[in-house]
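Heads up, this is only part of the complex; the chains shown haven't been moved.
Letters A and B mark the chains in the order given here, with residues in each chain numbered from 1 onward.
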Amino acid sequence: MTGGYPLLVADLIGVAVFAASGASAGVAKRLDLFGVAFVGFVAALGGGILRELVIGAVPPLAFADWRYALAAVAASVAAFWLHPALHRVRRTVLVLDAAGLGLFTVTGTLKALEAGVPAVGACLVGMLTAIGGGLARDLLTGEIPVVLQKEIYAVVALGGAVLVAVLHRLGQTGVGPLVAAATVITGLRIIALVRRWSAPVAVP
Amino acid sequence: MTGGYPLLVADLIGVAVFAASGASAGVAKRLDLFGVAFVGFVAALGGGILRELVIGAVPPLAFADWRYALAAVAASVAAFWLHPALHRVRRTVLVLDAAGLGLFTVTGTLKALEAGVPAVGACLVGMLTAIGGGLARDLLTGEIPVVLQKEIYAVVALGGAVLVAVLHRLGQTGVGPLVAAATVITGLRIIALVRRWSAPVAVP
């Protein structure tokens, strides 16, 4: 984290949103409170843990800074008790999830670039940061990951990661350009949702 | 491993017990001998491998010390041949599994603390050491991990990890206090089994 307090707050909001999505999946599968909190933790922090193992930044932030674990577990426990309400605000949750996608893509790509990963690899790491938690959430709950099946989600993250790599090459990694990049990713994801864009499936 | 020979023997017993549990799951799924040995290996050593990747202790002990792999594979092959007998002694197996839970929690938390992971993260790492192998066993055999669904298992490990962190803060990391902590975890797990304690599930 190089962005200081504003970035930390934004990061923790992303963690909380992804944790709530993981926890909701756990509730739907009738997991117990521990299982719900665990799936929430993994959904929120799994992508970041994978990123930090890949770039050699150990121990990962999820274990090195207790605020990340606390944000994930608190949001998961809240989702456990409030899940009927979560369903009623599912549009809000989707918008927050899109914001999390934007944020995690930007921070993930940037951290990889700053750790010396070349641009192509850094874009892949950035995308994995954003989708890794959701992948793990689906595997833990016995589902084929939804990100592999339909909707434009990971591709938006990958495109956003390329944008971040270009900004990095141009030396434009101040708060302004990065917020703009996260906003573009979030906006594209919301448009993809509203317009029901989907990627092609092979003819059988 | 800082505890020398007694701790090594205890550790290998934990490995063998967890390997037998993994191997039994593999036999139940009609895996072949290799699959049974592989699931046993992962069930016994997967939690420790994850811990060592997270704290940067590479290569993990599972690859650096052949006695760990040998203990896991030997116990798995034995379970492959003896699995009807294993079923008859399933109460003994559950007690040994509780002992493995206690041991892996204590060693996992302590190794994380000694690698410089802060207390909250070290407790999470200790719990992951204890439950990670079982999680991987269930994923490999196509099940939603049982540790997420019912029973008091991971929570006992987490509570035990907190106890170890407190002992560490107090400078009480001799063999005595650590054996006491492992015994408390093992005892609580057995009580949870006998009393059929379970964590709450969300109302649908």
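What to note about this one:
Note that in this section a contact is a pair of C-beta atoms (placed from the backbone, for glycine too) under 8 Å apart; a residue touches a chain by one contact, two chains touch by 3 or more.
Because the structure is predicted, anything quoted here is derived from the model rather than measured.
A single sequence accounts for all chains of the complex, and while 2 copies are shown, the assembly in the file contains 3.
Operating definition for what follows: only the chains that are shown with their structure count from here on.
Chain centres here are Cα averages; for chain A and chain B they lie 29 Å apart. Contacts from chain A toward chain B in the complex involve residues 26-27, 29-36, 38-39, 49, 53, 56, 58-60, 62-66, 69-70, 80-81, 83, 139-142. For chain B in complex with chain A, the touching residues are 53-56, 112, 115-122, 124-125, 135, 139, 142-145, 147-150, 154-155, 198-202, 204.
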